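A single protein chain has been removed from this complex, and every other one stays in its place.
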């Protein structure tokens, strides 16, 4: 039992670190949830891809470096530690690509993966429907067989990235509801700019259009964009990469970086005597380390030929609650500043002077306002974090740990954690039934 | 809306305070869970009764002062503030007596209540059976009709006080299980010294025999000891004094006194800079005040002719979790001392000198050991608290807030709170279904 | 002892509830967030008609106060309807001016209180020790800053900044401006204003928490998953039961603090602030989780209460700050140097 990495792995880590140090933008990119920001993040994917850093764990033929899970985790630690931008291609890379590796054809992989790796085609996920959140068996949108392909109709919702993405993937009902209600679903990739597709953005809690509703009215999709056998979509979606999904949905690098920022915030602004807050900062450090080591243990098991299965539900419950607790601690540490978005309020206020003029407390102002001032007025300070994105907080050397807007945005984002990718209620049911062997009950 | 008491109420409070100041034993009584301690607590009931303080809210004819709920609550505040002994008659006074007032005959009241008020007859409750904890519908012990009365057979368990009490009350199946499974139960009072009764004490978590198993083998009970109509026992048990039960099962005086002791402990030993603990002490103070005011609101509603109903489930969840949290805070505040029972270990230790000799740290010793030393060796320092008792912690002027044994015993006792008198799981179901109107489901 | 709202106060609450329901306060809050204060001003006028702004000041200044219980009743409803604007601040400003007058500094009260009481003026203020920002200065005609033993009429604020709760805007008062009061009366008046601010905020939290619970209960009753109402799952039921426990035990603290507001000591008002803030926040967390994705959408009105619960939790000082105030002070000489559990 050890935590030692091979010389090659150590060298890989240092190569990643060096590349990131040279390439990560010095100022945060504009928000991923704006057209401009989406384009900037897409360009960043291209920059990553140019040196084969966008999908390091993929085979070289698709643009990767062919490294294994352990090296990917090391890359992720470096990526977040460097404060690099959010990954606009996350949906495609972490959800669609593993499915193609397991169930796609060679033709599909060759056609879909390279442009995904370069950020040329950005993918949205389209799992949910208005009446089907946790309960995928009640999906209603349909795929109707026609000559040479399928016609899609119905409504998807909470489709992350769909406001600006190129294509999407999801499940469609292609047959009657069978005895087992998950049967009769087909896994389809479809264009978001085709005739019959209407996109209506949905603002998340802070108003940013991180999701969209997608209306499909007889949208044609050729047979080549169906993954696996028609009617087999649910099994394909569920089985894909289960072995690694629990370890890769949220990499520990993200939380290690967040905990590190919190520790710096604590050391910079915390009252050393305030043990109530200190204990929460400590829990952030402890939790990030636990998550890292839990992941190393899982990766070791996979390396040794094992699988994870229902343990990814433990993982989901842990990181989603952890993420909220860390951000709550940061907001409490920031005090009154922990309410700010970093933006100016929209309307000019009567009796209000211009920026910074006459500020009686320049020092406090400097601390509190750094984020907003560094990023200009308006909404630009927002770091892109789609509800299923894995983006870093854009907290490089200049962002600093004390920028309240990054913490308040991270807080809003963290609140989605226990809801998506299977609510924590469902995850706890799974833990109890599959790991503890408790009887199913009717819940 | 006010919190002002009438001159009569204020005077009543002062009378109670004066009487208690003059009568509360200066040293804690021996543990209620020993024969000697049981006798001492019984004598204390007699002392209370002699001046009509044992059951102030009962009519004068049964030994009370005929005061209303508000005055009773004032009495309770004074009782706990004075650090008076646990009430060995609690089961009778708070569970059986209200039933007799609502459903008993005049003859039963006249026969049963006065000796209960004087502590001459001490009652145990006998609700639970091995297979029937929360689920009273599955009770199995039977009452078989015979000439002039009934024959009881079966087993009761978790019968608090039964190790030393005189009589007990409970529900017995007197008819077949009807469509509604709670039907066919009869409410019976029975002797614990009769032929066919076997008592087997059960040690609670700390080993004290606070409960017993009661085995009944064809025990005769005359008709006069059945309360209400045969077969109607469940309704009687459930309906009794529901209006007040939520307010009287645990009086706020108990928690106000505990919070006050914790504050004194904090002021005496806490590190003012330790905000983590300070916040928990504050929550103890806030919670006790909340419970007090919640109770005053309930009492006001009852005075105005209202009822409480399912709100007593809110109450149960609140005080039982509060009680544990307060004791956990105290144990954490006490540090290493928070593990001690106050007793010497049973066996003499090789290489161990006698009491206090050569103690290099007399000051710390004095603080930590005060409880044990003040109370002599052995188990005597234990304050009697049956699992359903409402006893004060015996923390009068001398007990002091810093006696670890009282806190560790209180902690053990508090752990039973979320379990008995309807588990908190059941209570939350009730809150959700009856107060929030959520659908029943299968749980 | 009658620790129950009387019929008159219940009727007052009902009338506010009716008025605010009719006013479509979610739309008002969204307009306010977008910088359009006109609908909010209209609500403000209707509130003035009910006498909400008369409850703090006494008769000398056209008020009917001090009536802290009525203030608590009103702010529960204002929270329940997510009404935007410097409502707490206007009440606290009235308390500040009133107490200054009671301590002999009458000029500011004479000049400013009547229009506050009439609902014609919106005020905002910053008090010592509870953070540098004033709320909604862009919608207030009176910006009071209390510091260094002075009450100032601030000449404006440093730029106005957005809160995560969109209808709230925060700004630091500019230095300078007219000194309205100074001297020994100021500190006591500031404390008196803070008591009212904390009480009103606690009541507002209670209303926010109750609205979140009500909406969530309604939602989980009608939303089905796996063929049954979400509200029939025991985990959902228990979480909402715990929310109700929190709110129902915060409620008596809020009204208890109102009853004892005039007494010495911070205990009751601090307890109310802590318990109501925590209960509302717990309600918000449960509401979001049990709504699922729809609750996370800014277009859905739930978001108005969700974000407000977080913002109010820290308004007028953190919960930890108020926990500290909730403790009775140490008797002198009682403290020993170390905990008994640590090596002495």
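Per-chain residue numbering starts at 1, and chain names A, B and C are given in the order in which the chains are listed.
Everything below uses one rule, namely that a contact is a pair of C-beta atoms (placed from the backbone, for glycine too) under 8 Å apart; a residue touches a chain by one contact, two chains touch by 3 or more.
For clarity, every value in this text was computed on a predicted model and none was experimentally measured.
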Shown chains contacted by the missing chain are A, B, C
Of A:39, A:290 or A:325, the residue that touches the missing chain is A:290
Residue, one of B:37, B:85, B:119 or B:418, that touches the chain absent here: B:418
Would you mind spotting which of A:93, A:336 or A:421 touches the chain that isn't drawn? A:336
Residue touching the undisplayed chain, where the options are C:85, C:108, C:131 or C:246: C:131
The one residue from A:23, A:52 or A:301 touching the chain left out of view is A:301
For subunit C, enumerate the residues touching the unshown chain of the complex. 128-129, 131-132, 147, 233-235, 238, 318, 341-344
Tell me which stretches of subunit A touch the chain missing from the display. 1-6, 9, 70, 263-264, 266-272, 275, 278-279, 281-283, 285-287, 289-291, 293-294, 296-297, 299-301, 303-304, 311, 314, 317-318, 333-338, 361, 363-364, 367-368, 402, 404, 425, 427-429, 431-433, 435-441, 443
Since one chain isn't shown, list which residues of subunit B touch it in the complete complex. 128, 133-135, 137-138, 157-158, 202-207, 211, 274, 276-277, 331-332, 335-336, 338-361, 364-365, 372, 387, 408, 411-412, 415-416, 418-420, 423-425, 428, 442-443
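Rule of thumb we're sticking to: only the chains that are shown with their structure count from here on.
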Chain nearest the global centroid, as defined over all protein CA atoms shown: C
Hey, which chain ends up farthest from subunit B, C-alpha centres compared? A
Taking the mean of the CA coordinates per chain, how far is subunit A from subunit B in Å? 53
Whole-Å gap separating subunit A and subunit C, where each centre is the average of the chain's CA atoms: 36
Hey, how far is the Cα centre of subunit B from the one of subunit C, in Å? 39
For subunit B, write out the residues touching at least two other chains, lowest number first. 275, 278-279, 441, 443
Within subunit C, the set of residues that touch 2 or more other chains is 228, 233-234, 236, 320
